[in-house]
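Note that this complex is displayed minus one protein chain, with the remaining chains in position.
Up next is subunit A:
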Amino acid sequence: MADGRGGTALPLLAGDGPLALRRTGPVPAPGAAHVTVVGAMSAPLGGDRLRIEAEAEPGAHLTVGASAATVSLPGPHGEQAAYDVRLRVGTGARLDWLPEPVIAAAGSRLRMATRAELADGACLLLREEQILGRHAEPTGDLATRLTVVLAGRTLLDQELSFGPGASPGWDGPAVLGGYRAVGQLLYVAPDLTPPAPYVTPTTGPDGVAALTPLTGPAALVTALAPDGHRLRRLLDELQERLTAPVLTMAPGTATGAVPPTGSAAALNGTPL
C-alpha cells in the first residue's frame, strides 16, 4: 500500500512452510518495496500444496523476486504437487513478479497455476521460466497455466504441459522442439503503445524468442532455449524492447503461501 509519503508500505508479509518472505534492498525504484521469496526447505515435493499471494494496492509498487530456483522434486509415492500463485494489482499500482525458474526434476509431477487479476490502470511485469530437468537428466512432469485478467476481461490464458505424463507431441517441432528451457515475459501497462512484433533469428544455437502485442495494453515475450542461462539472456534482451526503463510508481503489498501438507506465503504492498 502507499505510505502517503511516496513510498510503499508492507502491512502484511507472512510466510510459512518452505516459503519465507524477506523485505530486501536495494529498492529497485523510488517508492517501491522489494520482497524476496526465500526457499526455507526443499519444495515442492510430490503431494505438497503451496500457495503464494501478492497484492499491490492502488498506488503501490511492489517487486517480488526469489533467492533461488524452485526445484520440483518427486514425492515418496509419486503424487502430484500443486503450486498456486495469486496476484492482484490495483489501479495505479505496479507489480513486478520476477521469480527464479521452476526446474522439473526427473520423476517430479507439479501443477502450477498463476492467476493475475488487474484493475483498470494497473501495471504488471511478470516472468515465468520452466526448465526441463536438472543438468543432464530427463524432465519431470510440469503443467502450468497462466491466466491474466484485466478489468474483468481475460487478456491471456495459456497452458503448457511437458514431461513423460504430458499429452504426446510436447517435445516435437510444434511445441518445445527439443529445447530444455521455456519462458514468458508479460508486460501490461495502461499507457502501453503496442510494440511491433519482433523475432530473433530462428536457427541459432542460443534459442529463439518473439515479442508480440496482445489484444489489449499488453505485450508478451515467448522464448525457448537449450538451457536456463540462454533463456534468461533472451528474455532480458527482449525485455529491453518491451518496457520503458521507468520505475517511478507508488508502493505495493505482497503475500506468500504454504502447502496444506505444507505452506503459504502472502505479500501485501500498500503505498506508504
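In this text, a contact is a pair of C-beta atoms (placed from the backbone, for glycine too) under 8 Å apart; a residue touches a chain by one contact, two chains touch by 3 or more; residues count from 1.
Convention: contacts and distances are computed from a predicted model.
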Complex member absent from the view - protein name from UniProt, among "Quinol:cytochrome c oxidoreductase iron-sulfur protein", "Cation acetate symporter", "4Fe-4S dicluster domain-containing protein" or "Urease accessory protein UreF": "Urease accessory protein UreF"
Would you indicate which residue among A:L12, A:A82 or A:L160 is in contact with the undisplayed chain? A:L160
For a quick check of understanding: of A:L13, A:L192, A:L220 or A:L267, which residue touches the chain that isn't displayed? A:L220
Which residue numbers on subunit A touch the omitted chain? 145, 147, 153-161, 167-177, 179, 182, 197-199, 202-203, 208-210, 212-215, 220, 222-224
